[in-house]
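Everything on this sheet refers to the single structure shown next.
Note that one protein chain is taken out, while the other chains of the complex remain in position.
Chain lettering (A and B) follows the sequence in which the chains are written, and residue indices restart at 1 in each chain.
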Amino acid sequence: MTGLEAIAAHNGWSIAIVGVTIVFTGLAMLSIILSQLYKVLDFWENRDDFFKRLKRGDAAEDLPDITVSPDMQETVRQYQMLADRLGEPFSLPKLLDFAQKCGLVNPHATINRLLKQNVIVPDGEGYYRWHQAISG
Amino acid sequence: MPTDIQTLKSLDLFEELTSEELTQIAPMIHPMKISEGELLTQRGEPATVFYVALKGNFIISFKDGQAFTLHNRGDIIGWSTIVTPFLYTGTAVALTDGEVLALNGDDFLQVIQGESSIGDKIMSKINPIIAERVPYFSRDKARRDLPPAETE
Partner (left out) sequence: MENMFLEFFSNTGYAMADYRHVIMIAIGIIFIYLGIAKHYEPLLLVPIGFGILIGNIPVFKGLGLGIYESNSVLHYLYFGVTAGIYPPLIFLGIGAMTDFSTMLARPLLMLLGAAAQMGIFLTFLGALALGFAPNEAASIGIIGGADGPTAIFLTAKLAPELIGPIAVAAYSYMALVPVIQPPIMRLLTTRKERLIRMEEPRLVGKREKMIFPIIGFLLCCFLAPAALPLLGMLFFGNLLKEAVVTERLAVAARNAIIDSVTILLGMTVGASTQADVFLTPQSVGIFVLGAVSFGVATASGLIFAKIINLFVKSKINPLLGAAGVSAVPDSARVVQMVGQEEDPTNFLLMQAMAPNVSGVIGSAIGAGILWSFMN
């Protein structure tokens, strides 16, 4: 038996469709979970700060929560990781230099956006701090 | 192309100058387009150009990684062109595309020293800015003079 008849006789269409669907579902699920994983890890790593702020309830007065536009979230993450490596407070030119060396796109303009959105804030001594209360 | 008087008048640095005084200095001030990442001044190099920001954002960095940023129209860069030893104290880089007014350092110094009225008015605007920025480069100097262990 050959041709479409053979495919139908061996349940080929169903196997192919279900197979493709499962592969897609598996990788799509993994993709979704992985895209959120780092956020969960970030939260876990900063849980103490989060609970402190929750308890005190005064953090908002010192440093209001800021909302970062969705298109900036990934960028914020990248730069936060770089800033974390530099420690707090960090040098802005060093962050810029670091971002350039890592090949990040438009580091100057990006840092400017982060400054304007108060994601990066000056400490008054010529150095900078990462805003501790950023939400998406 | 010299800058028009209205533009100069709208800037804090020149707002106290009369129309005649503005007309006098306008030919030596030239608008310049600046690209993101462009270097305007280099710390330690002879200060040859004075800039006034029209558009854009800038970072000025010092030794030991200190820095501040400028985001407003009228912010100035390169005051070392009119203060001895005429060497830039910081490195200025454009964070975004922008536009500045550029003044040749020698011309600017000549006007300030030669025209007392213009000099006084401009220096009265620049002095507070210098005072604000002094901690960056004076600390820079102080740190430079300290033994290495204490600078860490």
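As a working rule, a residue touches a chain if its C-beta (ideal position, glycine included) is under 8 Å from a C-beta of that chain, and two chains touch if they have at least 3 such contacts.
Quick caveat: nothing in here was measured; it's all calculated off a predicted structure.
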On chain A, residues whose C-beta touches the chain left out of the figure: 1-4, 6-7, 10-13, 15-16, 18-20, 22-35, 37-38, 41, 71, 74, 77-78, 81-82, 102-105
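FYI, only the chains that are shown with their structure count from here on.
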Mean-CA-position distance for chain B and chain A (Å): 38
Sites on chain B touched by chain A in the complex: 36-37, 57, 59, 61-62, 64-69, 71, 91, 93-96, 135-136, 139
Contact footprint of chain B on chain A as seen in their complex: 90-94, 96, 106, 108-109, 111-112, 115-116, 122, 125-128
